[in-house]
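Reviewing the structure listed below.
Only one protein chain is missing from this complex, and each of the others stays in its spot.
This part shows subunit A:
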Amino acid sequence: MGGLQKKKYERGSATNYITRNKARKKLQLSLADFRRLCILKGIYPHEPKHKKKVNKGSTAPRTFYLLKDIRFLLHEPIVRKFREYKVFVRKLRKAYGKAEWTAVERLRDNKPGYKLDHIIKERYPTFIDALRDIDDALSMCFLFSTFARTGKCHVQTITLCRRLTVEWMNYVVTSRSLRKVFISIKGIYYQAEVLGQLITWLVPYQFAHDHPTDVDYRVMATFTEMYTTLFGFINFRLYQTLNLVYPPKLDSKAESELKAEHEEDYAMDSESYLEKLSALSASLARVVATAEEEEENQLDQFPADGEDLENMEAREKEQKEQEAQNRLFEGLKFFLNREVPRESLAFILRCFGAEVSWDKSLCIGGTYNVTDETITHQIVDRPDIDKQYINRYYIQPQWVFDSVNAKMRLPVEDYFLGVTLPPHLSPFVEEKDGDYVPPEKLKLMALQRGEKHVQEEEEDDDDDDDDEEYNDEVDDEDLTEEKNLKKMEDQRSQGKTLAVKVTPGKVKPWETGSVGNKVRLEKEEKAEEKRLAIMMMKKKEKYLYDKIMFGKKRTTREANKLAAKRKAHEDTSKAEKKQKKAKKQ
């Protein structure tokens, strides 16, 4: 044969991967620096296809990086900055130790810093790439902006995060791109559609965090460093697309209004400006003064046929719906009570074209008072309120969220003060067939389709004295409920009598051996055929088939379980109501 003997692990996949420790040694970096570099450059480990081959025959758990990635890191100018920083820290420590304060000051002044611009550009060569990856950046910045300005991380980072998030919210308000909102137990989810990308982010509730000890804040800070840079550039670009001034400036008109009132409350101009921006109550200044409302760009009509035409129509329809949703709250005037989360509600309402205001002592930027007669809705989150105006609805905040998700103004009756709220459903769930769909969702879908209050109307017909006054609404509901109950009971009793009675044998059509029988037989035959065919499956395919069927069965089982739970719950609640009624009487 001849030739050199081939050595193991010197070619093939073993040479394409490198372990973390080796990579670190190659780059001559400490573990912390390596981690930082990986985070900034977006280098992640890869799972080799044949782990044992790559691991040189060992099965020890190791993380592998692509060798190409590590080679790519070798040329990164930021690595030098890391080293400079290390030297700086050493010098500073020395100066401190020697109590040479001038030296400390000098060193401090010349602290080496680095910029991440080139890395952002390199990681996201196009703007859309960057936009696609902004979900995590948004969530992170929103989290950091809620941190207290003590300990944990630099104040500059927090203020920067706050600034960027405010800019983002202002952009979303101006571009009206919010689509879905969801109040979860973790925080509030928002979903916006920006330049065709669906962007989801989570904002925690405005409470002080109790900082966990088992979290490495350095890692988070490194991520935030990267994210803020990315986020800033994205904001700039987004503002540019809307012809807005960046950094954002309030409309000159709005600014003058605000200035007169609140100037004396804030020590620093910059501080108050950020506050004003974050109030979200005023529109932003544009680079080119345009008309108040830009005419909506109409979808051009193209001569098309067949499928294209259908697509086109669908798109047109979608766009119309979109526009309708964007004008959801237009013309409405909201007032936020002080106990509702101001920022999120103001953000959502403004996104859909409503006017919002709040108490002056709550935040800067409130434009009108509670006493304003033109207010249509007041959002209140307390069981009762003393002084009520007759010409406005007092509703709970969930109405806003549900309406946005339903893309229509929901009936306000379910959301009045003190009323038990209907469940708040996640707008992100898209049920496939076989999945469990909660009845509220079905009702909502019916509403959206335009079948308004089908059941309720029926019941209303039954109800002779149906007042539209809201104070009586609760009682009405009770009444209707009672009716329902009665109906159900009747049905049940009927069923019972049916079961007991011996009726003259009513021969069902499929038992007579006519059409039905055939159908049933055919069905059975088919089922048996299938069973026999399954018997003849190959072992491998059988395994796969069984697995798929198992998964399907599990989903149906879960759905059934949920349905059963719902049923049990309704039964108990009905029984309770009945008892209450009995007690009353």
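One rule holds for everything that comes next: a contact is a pair of C-beta atoms (placed from the backbone, for glycine too) under 8 Å apart; a residue touches a chain by one contact, two chains touch by 3 or more; residues count from 1.
As a working rule, contacts and distances are computed from a predicted model.
Novice: So which of "Distal membrane-arm assembly complex protein 2", "Myotubularin related protein 6", "Large ribosomal subunit protein bL19m" or "Ribosome biogenesis protein BOP1" is the UniProt name of the chain that got left out?
Specialist: "Ribosome biogenesis protein BOP1"
Novice: Of the residues A:109, A:384 or A:433, I need the one that contacts the missing chain.
Specialist: Considering the complete complex, A:109 is the one touching the chain left out.
Novice: Give the residue, chosen from A:4, A:99 or A:535, that touches the chain omitted from the document.
Specialist: A:535
Novice: For the full complex, which residue in A:245, A:421, A:445 or A:575 touches the chain that was left out?
Specialist: Residue touching the chain left out of view: A:421.
Novice: Residue-wise, where is subunit A in contact with the chain that is not depicted?
Specialist: Where subunit A meets the chain not shown: residues 35, 38-39, 43-47, 63-64, 66, 68-69, 72, 109, 115, 117, 120-122, 124-127, 129-130, 132-133, 135-136, 139-140, 143, 156, 160, 182-187, 189, 200, 202, 204-205, 207-212, 214-216, 219-220, 223, 228-229, 232-233, 235-237, 240, 246, 339-341, 381-382, 396-398, 420-421, 423-426, 428-429, 438-440, 525, 528-538, 541, 544-545, 548-549, 552, 562-563, 565-566, 569.
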